[in-house]
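Mind having a look at this structure? Questions to follow.
Only one protein chain is missing; all other protein chains are in place.
Chain nomenclature is as follows: A and B, assigned in order of appearance, with residue numbering initiated at 1 for each chain independently.
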Amino acid sequence: MEISTGQLKSELILEELKRRKHTKEIVDVEEERVKVVIFACGENRYAFYGTDIREILPSFEISWVPCLPDYLPGLINVRGDIESVIDIRHFLGEEKCSHGKPLIAMAVRGAFQSGILIDSIKDVVDIPLRTIQPPLTTLNGAARDLVIGEIEYGGEIVSLLDIEKLAAKISL
Amino acid sequence: MKICDPAIWLMHRLTYSRKMLVAGFFFCIPILLLAYFLVTNIREQVEFAAKERAGVRYVTPLRNVLSSLLDQRRESVLGEKSLSSGKVLGELDRIDARLGGELATGEFVRTFKARLGEIPNLHGVSARKIFDAHTAGVNDLLDLVVLVADNSNLTLDPDIDSYYLMDTLTTKLPPLADALARIDLIASRLMSNSSSVGDRTDLIVLAGQVRTLVDAADKNIRVACAKNPALSRILQKPFQEMDASVAAFLKETTSYSVAKSPLGPLPQNVMSKDANVAGEAVFKAVDIILPALDGLLAERIHTFRTRMCLYMSLSFLAFVLGVYLNIGCFLSVREGIASIRDVATRVANGDLTAEASELSRDELGEMALIFNVMTENLRAIIITLSGVTEKVYSFAGQLSASVDQQAGFSSQLSSSVTEISTTMEEFSSTASQIANHSHGVVDIAERTLQGTKDGAAGVETLAMKMSDISSDNEASLREIMALGRKSKEITRIMEIIGTIANQTKLIAFNAALEAASAGEAGKRFGVVAVEIRRLADSVVESTSQTEGKITEIMDAVNRLVITSEKGSNGIREGLDYSGQTMEMLCNVVDGAAETSESAKQISLSTQQQQIASSQVVFALRDIQEGTRSSSESIRQINGISKELMVMSGDLKALMGRFSLDVVSHI
Partner (left out) sequence: MNDPCGIYLNLFLFSVGGVHFAVDAEQALGMTPYAGETEEDLFWFHEELGFGNRAVTYRTPTIVTIRMPESRPYRVIIDSLEDISEFSRHDIRLFPDLLEPRTLRNGMWGILVKDDRMILLVDFKRLLRGRTAVAALGEVAKHENM
């Protein structure tokens, strides 16, 4: 940067910074942000809307219930409450990942409430709404039904999944 | 037989044809001679018979002469007119002219004729004298007849029938006729009473003679007829008549003679008639006998001639047949000989396929057979020999080849032996080197011994020091392990911290979610959640760092432990090794002693080796000698085998001279 006469370098820098901040604030004010929970399932990263996830639980012992489909591994006891568990891997076409213990994300959307088995939590972040891209058409069939958007996080494309769609798929 | 040798010698010098000719010739001669003699014999017999016939023919006129002469005498005595005897004499002359020479009657006939000629000249003599003259003539005639019979071989007639006929004819009937005539004369004299005493005696005598003659004649005739029955037909009747008439006449005259007194004059005609009848009967008998005899003789001659012809023809046939067969024999033999000779010649020239024809069954045929067998055998032999020769030839070739090989081997052996010799010399020198070195080894062994002892002392010191190190090492090890354990505890604590951190992170996430749902009020709570999250992250990070450090420490500890253990192990091993080294040093000491000993042994052995190697060198020289002589032998063998090859080649050529059957020739 050329040093212009009469202004101190520090003044220039200061101006730049203020400009940025302002822009950022505008951006910050203007942008609507939404919380997403980024998790890993199998080899890929997926995300849920934060509003859909009530809490994230460490691995619980899942009690198997007979006469349930494969994607419902059973029940968990969360602080006295009995919750179902969905194995989302079945819907995403992912293989079982056996690094450490899986976590259970409690998903709540309207009448639908269930735990969802995930491998690990990567992050819980706010992202601008505009950064959610529409889903790629080249996704494999299983995931495509659930994906409602694409987010970029940590250099990867993360598929944003819709709980509602998941709920629709599971109807007993 | 020795006797035959000259004959054999002669025969050997002749060819077969000549032999046959000679033999045949000498066989023909006797045959011819025999034939000749046979013919001559028969001819003699024929001539004999012919002469007899001549005699018989001569007798015919003599009979007439006798008859005439008797008549003449009677007539002369009785004073009757005598007939001329000229005709009969003429006959006699004729006959004599013809046969007189043959029968040698010329002289006698002349005498007889002379005597007869005198008779007519007798005139005026007594009747007695006339009677005697005539009787002399008659006797001459009778003698002539006998002479003729003698000279014409009639008296030698071989056949009984003709002999007795002849005898009757010549010696019985004529005298009988004469006797009858004389009896007649005497009887007539008696009748006329002009008889003398002697007449009666003469009569009796003559009668006796007549009877004798008649009996003899009858006996002769009987014998002849017995011999030849055909004669009886002819002769029986006349002789019976004769007998009868003569008997009658005799009876008459006899009765007259015995009469004491004169009986009275008989009619002279009757007596004469009877005398005539008797005489005629006699002459009839003679006439019968003559042709009969002649017939017999003629028959005999005919028989002889026939026989001779038969004999001649038979002998001729036999001769011809004999000649024919002989020729056949000659030819057959000659053929046989020629065949064998041909075949022999061919075989001699080498053609072994020649076969003699085995036509004849005699010894020549056998010879041909044997010859063929011989040829066959010879052929077989030659074939075998050919084969063998071939083999010999090839073997000789092989032998030659192998001998050449042998020669090669021999020279190789020679060179190998030389090499070995050289090697042995080297060996010898090497052995002495070894001997020298072994002395050096002894020195070294002793020095080793000393060094070893020093080494042993050093090792002991080393061992002590090592055990010190060992115990120090163990102490360090224990401390390090304690350190390790402590590190593990730290790790455990770290894990707990990590877990707490993770849980904290989770809580932070949940807090964030709660904050989100809490809306505006939750924003600051959200910030707090973020802070908590950050804290948790930093804890996790530092935990991980600490973990890292702990891990490093643990690694280092492990490494130390390992090293320590290694060191421990190493020390233990070192102790072991030092122990082993001690052992080894002891072994070395022993070894050195052994080495010393062995070196001495080596020295000894080396000396022995030297001896052995020089022996070997000698042996090798012997081998070389042997090889040289072997080479020599091989050369000889080679020469011989080559000669053998040549010889077998000659033999082969020799075999080739023989031509055998195509099939059987190898």
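Here, a residue touches a chain if its C-beta (ideal position, glycine included) is under 8 Å from a C-beta of that chain, and two chains touch if they have at least 3 such contacts.
A quick note: this is a predicted structure, and the numbers were derived from the prediction, not measured.
Enquirer: List the shown chains that the missing chain touches in the full complex.
Expert: Counted over the whole complex, the chain not pictured touches A.
Enquirer: Out of A:L17, A:L68, A:L136 or A:I157, which is the one that touches the chain we can't see?
Expert: Checking each option in A:L17, A:L68, A:L136 or A:I157, the one touching the absent chain turns out to be A:L68.
Enquirer: Tell me which residue among A:E83, A:D126, A:E150 or A:E164 touches the hidden chain in the full complex.
Expert: A:E83
Enquirer: Pick out the residues on chain A that sit against the missing chain.
Expert: 61, 63-68, 70, 72, 75, 77, 80-84, 86, 111-114, 170, 172
The rule is simple: only the chains that are shown with their structure count from here on.
Enquirer: How about chain A: which of its residues touch chain B in the complex?
Expert: 35, 37, 50-51, 53-58, 103, 121, 124
Enquirer: Chain A touches which residues of chain B in the complex?
Expert: Residue list for chain B touching chain A: 502-503, 505-506, 509-510, 512-514, 516-517, 533.
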